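Take a look at the following structure, please.
With one protein chain held back, the other chains of the complex are shown just where they sit.
Then we have chain A:
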Amino acid sequence: RAWKLSEQQKEFRDTARKFAREEIIPAAPHYDKTGEFPVPLIKRAWELGLMNSHIPEHCGGLGLGIFDACLITEELAYGCTGVQTAIEANSLGQMPVIIAGNNDQQKKYLGRMSEEPLMCAYCVTEPGAGSDVAGIKTRAEKKGNEYIINGQKMWITNGGAANWYFLLARTDPDPKAPANKAFTGFIIDADTPGVQPGRKEINMGQRCSDTRGITFEDVRVPKENVLIGEGAGFKVAMGAFDKTRPPVAAGATGLAQRALDEATKYALERKTFGKVLAHHQAVSFILAEMAMKVELARMAYQRAAWEVDEGRRNTYFASIAKAFAGDIANQVASDAVQVFGGNGFNSEYPVEKLMRDAKIYQIYEGTAQIQRIIIAREHLAKYTV
């Protein structure tokens, strides 16, 4: 199993941890307040090799497995999940190209990520369709050697900062066409005429992450930028998730670990009724349950990551990890605020931010409900012939 880390994994994790604790943590409150995109932190993460870990070696990347990526992600998330989401969104945008891109596409769009600190984005969700990916309305019409894209995307992470997008659009206008034939995946340069990012959205948490609506108006995309072929888009878009859900679970775990550490430190300092909080059983039980959840979330994402790195289909484990980690991150962050009491509710203390940041983990990368649909399906499939 994967419980014992290799030397290299420990070194990777230590570099990520040092960066998170020494550089992300001091700057995070500022970026949370202003909502500014954390350019200096992203540039540093890129310099240290902490970004774009999945990019294959032939494109100048490290070609790391999902397990290694998860270790790094957890450490960065411990520092700030807003910063970490901006970094993780790169992996999500790149994943379709990594799993389905041809050599030229990979060299062109992944290669550039290793040469400069660029961002990219995964453009699937729309104002009217999030969980129901098959309900997206953005359309792509073939005209000669190009496709003309028209539509509206929403909640696109890195929407305003991206150099290119992975976009999913409907190429088969027939409403009866099945999902696995009706959609196509495209790579679109952000400076293509007609691509119009909307305003930066102000969200509850992970506020420095850049989230926007994007309008595509008569955007012309060469056919060379189609991934695999017309009609293959749904599978490509969904296939990315088996590899990106474990790191998202790792991010939620990093947040939960931070909440646990902050709450524990506080509970060992704050005195009430003659002793420190931690020596009151009610509080120590809260901390114990927080610890249980954090350890289990970690084991869950590690299993999901290990399975896919071993070459096996990990959908079941990836969904379990993401669902569980998202849920416990919210519980643990809320518990941390509780341990801090009145101080926890206040912006001078670090835990209220964790509660605001945690919520999105039950929503993006497949909602808590969608994960349950997937887990039930995978689970029941084992019992039926």
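As a convention for this text, contacts are C-beta pairs under 8 Å (C-beta built on N, C-alpha and C of every residue); 3 or more make two chains touch, one makes a residue touch a chain; residues count from 1.
Following the convention adopted for this analysis, contacts and distances are computed from a predicted model.
Colleague: Pick from "GATOR2 complex protein WDR24", "CDP-diacylglycerol--inositol 3-phosphatidyltransferase", "Electron transfer flavoprotein subunit beta" or "HISTONE-LIKE TRANSCRIPTION FACTOR CCAAT-RELATED" the UniProt protein name of the chain that isn't shown here.
Modeller: "Electron transfer flavoprotein subunit beta"
Colleague: Looking at the whole complex, which of A:P29, A:G49, A:G198 or A:G341 touches the chain that is not displayed?
Modeller: A:G49
Colleague: At which residues does chain A meet the chain that is not included here?
Modeller: Looking at chain A, the ones touching the missing chain are residues 7-8, 10-12, 14-15, 18-19, 47-50, 53, 62, 64, 72.
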